[in-house]
Structure formats: structure tokens, C-alpha cells
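This is the structure I want to talk about, given as C-alpha cells.
Omission of a single protein chain aside, the complex is shown with its protein chains in their original locations.
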Amino acid sequence: MTILIALALLAAFSASVYMLSRRRAVALAEGRSASLHSLPGYHGTWVALWAGVPAALIIILFAIFGARIEDSALRAQVPAAVAELPAERQEVFWSDASAIARGQTPSEISYQGPIGEALAAKTAEARRLSVIGLVSVLALSGVLALCGVLLAYPRLSKDFRARNRVEGWTGVLLIACSTLAVLTTVGILGSLIWESMRFFQSVSPADFLFGTSWDPQIAMRSDQVAAKGAFGAVPLFVGTFLIMLIAMTVAAPVGLFSAIYLSEYAGPGTRATIKPLLEILAGVPTVVYGFFAALTVGPSFRAFFNWVGAMLVEGPMDPLGQYLMTVQNQMALTAGVVMGIMLIPFVSSLSDDIINAVPQTLRDGSYAMGATKSETVKRVILPAALPGVAGALMLAVSRAIGETMIVTMAAGLQAKLTANPLDTVTTVTVQIVTLLTGDQEFDSPKTLAAFGLGLTLFTVTLALNIVALGFVRKYREQYD
Amino acid sequence: MVTSMTLQPPLIRTAAPHSHNPAAVEPSKIVIRDVNVFYGAKQALDSVSIDIPGRSVTAFIGPSGCGKSTFLRCINRMNDTIPGCRVEGAIEIDGADVNDKTVDPVVLRAKVGMVFQKPNPFPKSIFENVAYGPRIHGIASSKSELEGIVEASLKKAGLWAEVSDRLNAPGTSLSGGQQQRLVIARAIAVNPEIILMDEPCSALDPIATARIEELIDDLRQQFCIVIVTHSMAQAARVSQRTAFFHMGRLIEAGPTEEIFTNPRESRTQDYITGRIG
Partner (left out) sequence: MTDAAATRLKKRHAAETRFRMYGRVAIIVALSFLVLLLGRIGMQGYSTFTTHTLSLPVYLDPARIDRTYLEGSNYDSLVAQALLKQLGETDDESYTVSGQVMDLISRDLGFQILNRIKADPALIGRTITVTGPVKADADLYYKGQLKRSTDQADRKLNDRQLAWLDRLKKSGAVTGGFNVGFFTHGDSTEPEQAGILGAIVGSAMMLLVTALIAVPMGVLAAVWLEEFAPKNRWTDVIEVNINNLAAVPSIVYGLLGLAVFINWFGAPRGAPLTGGMVLALMALPTVIIATRSALKAVPPSIREAALGVGASRTQTVFHHVLPQAMPGVMTGTILSLAHALGETAPLLMIGMIAFNPGLPESFTGSASVLPVQVFIWENASERAFHERTAAAIVVLLVFMIAMNAAAVILRRRFERRW
């Protein structure tokens, strides 16, 4: 709150500095505005930027990092009573101290005796620290704002190149915004690698990547015998792969043939109606597909297989019948088929773009030879578009691997090493969600395992994307 | 199928001896009466009528946008592939209307080959480019026969000597002029009777152009060739007959020499002397 007020005050200060400097520039012009190098507004803006930006940066940095700095200052001295506590309890103590100081609700633990005194002392210290921090930052930003004005204002003159200076600031801002995209990647890579390293301290990468047993539930409590848990991710990879395969079996032919039909056969009217309809399918949130899979597709598939099973039981295929009778809602097939539906518009719109990029001259060449449309598509267009189409399919595979909600809602949690589409399987993304949505300590191997999985997922999808985008780009350059 | 029977090319053709005298004009191969073409509401061609003789080169000339390419594309019904394009009137090849319902455009186009403005070899090998037509039409019954057709076609197109050692190289690796001759070889490979050429040299340098023109002159022994060109010099060099188009109308058609030396219409005169263009 204080910070928002401080920022508002700063903005008001900058605005008045703008007015002042602008007036000064007008005065410098002596009535002939053309005699100034830059318009008066640029003079105003330049001084206002020096007044406002450095101070605002300090305040914003404090808002982001202030709490952390105060926290580490608070923990610099550990009271004896706290030092005796086990590590997790110490964490709770510190967070309670900060919470009480900030007027938030602490945990339900009651502190008595020496530890109660320590808490009171630390709470008071936390309050003191936060006041000191706030006051010093506000003072610093005030000084910066004044210095900015005092240094910048005297430099205004008729020949001062204010516009170029302001444009310099704009350039910096633009570059900063572009860097954010790079920072995002750095952030993703950094956090995934950092947390995975911590995970790999307790579970070796080889066990993780090649182990065939996944059972992180055992590791929930550290005092249990089998505290290590089983973190062999192969069943997850197999499950992910199985569902992806089913999804692509649905999406690749339907999407590809839709694209071919739309680009080669459909008239402009048909195209104009069907494309937006397919776009609706693409715009439906994945959680909706998940709902559809869990409550409509799953039960109907189960009913169907159970019915087939009932027909086969006591016949020559009795064992198969018996098996089909036991099929459950949550099977790889459900999640795979629904994911395939989700990917249809993705495959079809990408392939449509790619097929349309095949030059008309090639089509003309083929038709002029007396080829039919399907011969032209099969023998000229598809071979020419092959790298692009392959790229599109790889992007779809990458989407299928990274898709979360459908599998979370429809695939199941049991990590089985199976290739049976009627069986329950689990995927990398499902496990990430499961591991992180419970109430656990963040540092347990269980939650860290999610980052190991995340790193694997990121690496695989990134590799697919880079190769696929490379294919598509090369393909486009060929016909540009 | 009775009407389309007459449209069928003989499966194997032997080069028949014929006159080399350009003035001795053969009977009309293509007869066109009152053709109108519309793109949507816009009329691109206005009642064009012309007779085109066999085994000779007929050139269509005229300023850009005069409808000569549109007209060319009517003959093998390539306009079917353009949405919103409508063709009216009679276009007869050997007495059979190409727009007749019973005519299969696929069969028609095997009989009427086409070469485009920009060389458009398929992104396949040289061999596969030429073999494409024989393959889809089932002309060759064995691999060796197919190889024979490819070799013969490349020879006729004057490309064999340059590519015989690299038939598996991609067609797109050839130079522009070679690509255009490859495309001509591709068209010849299915034994057409008519070859339509839509400004075949406009994307080529003068030397490549000269080679194509020589080739056209050779091919006229065997095929009925219709060529669209915006170069009057080229029309004068390669064609026996010339038709002048302007603003969607056929202004004048006749023996090339006559058109260039003694046109009947003042607009033809103006165009040839460079006053309109």
C-alpha cells in the first residue's frame, strides 16, 4: 500500500517536472518554436524521465526483493531456542515471525517458554526491519528523483537534442521488453535445472530415466522405511508415448485429409464456413476436453467394451471377454482419442497453410499433364509439402506430449508399463500435477521429482519444436 | 463416349513425313467459335472465333491483360481449376467440343500439353519429371519402355545430351532454360497432339530463348503448337500464323508475314509499331 502511494507521488512529481521543463523550453525558444532543436514536449519528457524512472526502479526492486532481504537479515541471528528445533520447525518459526509482523495469520503452533520469547523478539525485529527498509528505500528514491531533476534541468537549452535523448530512453525500453522473452527462457531453464539438480542428489539420473518402477507416494514421510520411494520414470514415458500415439492416429489422418479437402477440393464458400468451425474446435479450452473425456467418452467406451466383453464371455474368446468386462473409465484410449480430437484443428490448419504454400505453378503443371486432383495431391503436392507436413505433425506430437488437462482428468494415476490402450496409464504431465497439487513440503524428493519430469518434458518438446520449426522454415524459404 | 472417341490420341505415334512448306497450311486442328470467358462478373474474353491449323506454330500476341493467356487456357480447360471462371462458346478439337459433358479433362489434357511462363519442374528427379505423365496415364507397360519414352522425350526436347548422365538429379537443379526444356520434354512424353505454350521464354535469357525457339521450330514437324508471346520479334521468328488480341477481343488473325507487313486493322498496326502496348 505504502509502495503504491509512493509510486503515485513519484508519478505526480514527474508530471509537474514535465510541465516545468516544458515551460522552460518554451521560454528558451523566445516565441520562435522552430529555433529549438527539439519540441518543448521532448524537453519536458526527458527531465521527467530522469526524475521518475531511477526512483521508480528502486521502489519496484524493493517491492520484489525487499521481503527476501528483510527475511535473510532477520535470520542472520538464530536464537538458541530456535537452533535446537528440527529444520522444518525452524522454517515454521521464521515464517510465523514474519507473518505476525505483517499482521497475517501464523500457523496454529503455540510458542511457549524461551521459544515464545524468541518469537516475540524476532517479531519485533521483523517489524523494525521492515520499517527501516521502507524508510530507507523511500528516502533513497526521493534523493534519486531530486538528483535526476537537478542534473537534467540545467542542461536544457535551445540546441539541446532532447528528442534524441528521449528516443534513446525509448530504445532502452524496447530492448528491455524484448529481453523479457529471453529472460523467460532463462527462468524456465534455470528453475527446471536447479530444482532437478536437487532432485538428482537424492535419486540418480540413471534410476530416474531408466527405472521401470514409479511410486512416489512411498516417499511422503521421511521416517518411513522405504523413504526413498521409486522414481523410475519409464512407465510415465511409455504412458505418454502410448497416449500420444493414439492421439496422432486420430489427428494425423483426419487433420491431414481435412486440410487436403479444404485446400484442394472445397469451394471458397465451403472453406469459409468450415474453417471457422474447425477454429472453434481449436479454441475450446483443454479443461473442457477433459470434462468431455471423463464424463462422456470414458463411460461410453467402458460401456461399449463391457458390452463386447459380455458377448464374448463363455464363447471361444472367453478370456478376452472376461478382460473386456473389467475395463474401466480411465483408459489410455479415452485420453488418446479426445486428445486426438483436440489436435485435429491444429494439424489441419498447419497443414492447410503448408499445402497452400505449394506454388500454384506445380499444380498447373500436373493438371496440364492430365493428372487428376488426387494424383496431383499424392504425387506432386504432398511430396513437395512433405518437410512442412512432417514439421506440422512433429509440432502436434509436441503438443500431445505437453498436454495436461485431458490426461489429468481422463487417463488415471497408476504408473503401468503397458502398451494396452484399454489399460489405465499415467503420463509425465499427470504426475507433475499430482506431485505438486498436494500439500507437501516443497523440498521433498516428491515435489522435486516434478521438476525432474518437467525438465525431461521441456527438453523433449524443445527438441521436437526446434527440429519441426526448422523443417517448416526451410520449407517456406524454398517457395518464397 | 462416341464424341470423346475422336479426341483420343493414337497410343503410339510415328512421325509422319509431311510438308516443310510453311505456306501449305494443314486443315484446322482447333476450331473456336464465339468464346466468352468471365471471371465472376468480369468479362475477360468477348466472342473470340479462330481456326488453328495442325502441325504449325500459331502465335497469340497483344498487350498485357488482353486475354491471350486466358484464351490459351480454355483450349485444355485449365480454366476449370480457377474458381469463379466461366467459359461460353464452342472450342472444337478435331471436330469434338472440349467443353462437352462427356469429355474428361484428364484425357483432354493428355492430348493437349501445356508449357507455362515460368518453368515449373516438379520437386523430383529429372527422370521422374518426364516419367510423370506416362506413369499416370499408364502409357509404358514396363520399366525399360518407360526409360525409352523418357530418353526419346528428352532427346526431342534437346536436353538429353546435357542430362543423360544425371537423370536422378533434382529437376530444380537445372538452369532456367534447361528447366523449360525439361518441362517441354515432360509435355511431349505423353504424345500430345497439341502443345500450348504460355510465354515460354519470358523468364529466360536470350541464349536460352534462342534454344527454345529452335526447339519449337523442330517440334512443329510433329505437333500443333500454340504460343502466347509478348515479343513480336519472337512471334515473327517462330510462328506461321499470328493472332492479335486487344482488350479481350481477337482483332485480327492470319499468316504471320501478312500480319507483320500488311495488317488489315489499324489497331494491329498501332501495336506492331509500338503505339499501344
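Each chain gets a letter, A and B, in the order it is written, and its residues are counted from 1.
Everything below uses one rule, namely that contacts are C-beta pairs under 8 Å (C-beta built on N, C-alpha and C of every residue); 3 or more make two chains touch, one makes a residue touch a chain.
Because the structure is predicted, anything quoted here is derived from the model rather than measured.
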Open item on the list: Let's see if you follow the contact definition: name the visible chains touching the chain that is missing.
Closed with: A, B
Open item on the list: Touch as defined at the start, partner being the missing chain; which of A:Leu278, A:Leu312 or A:Leu362 qualifies?
Closed with: A:Leu278
TODO: Sort through A:Arg75, A:Lys373, A:Lys416 or A:Arg476 and give me the one touching the missing partner chain.
DONE: A:Lys373
Task: Absent-chain contact - pick from A:Leu173, A:Ala310 or A:Ala419 - done: A:Leu173
TODO: Could you tell me which of A:Leu312, A:Ile344, A:Ala385 or A:Val425 touches the chain that is not displayed?
DONE: A:Ile344
Open item on the list: In the whole complex, not just what's shown, which of A:Ser35, A:Ser107 or A:Ser191 touches the removed chain?
Closed with: A:Ser191
Open item on the list: Touching residues of chain A against the unshown chain: what are they?
Closed with: 64-65, 67-68, 163-164, 167, 170-171, 173-175, 177-178, 180-182, 184-185, 187-188, 190-192, 194-195, 253-258, 260-262, 264-265, 274, 276-281, 283-292, 294-296, 341, 344-345, 348, 372-375, 377-378, 395, 398-399, 401-405, 408-409, 429, 432-433, 436-437, 442, 450-451, 454, 457-458, 461-462, 465-466, 469
- [ ] Could you please point out the chain B residues that touch the chain left off the display?
- [x] 1, 4-5, 8, 11, 104, 106-107, 136-138
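Everything below uses one rule, namely that only the chains that are shown with their structure count from here on.
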- [ ] With chain centres taken as the means of their Cα atoms, state the distance from chain A to chain B in Å.
- [x] 58
Task: List of chain A residues in touch with chain B within their complex - done: 267-268, 359, 361-372, 375, 379-380, 383-384
Open item on the list: For a test of understanding, state which residues of chain B touch chain A in their complex under the given definition.
Closed with: 76, 78, 81, 83-84, 105-111, 113-114, 116, 118, 120-124, 132-133, 136-137, 183, 186-187, 190
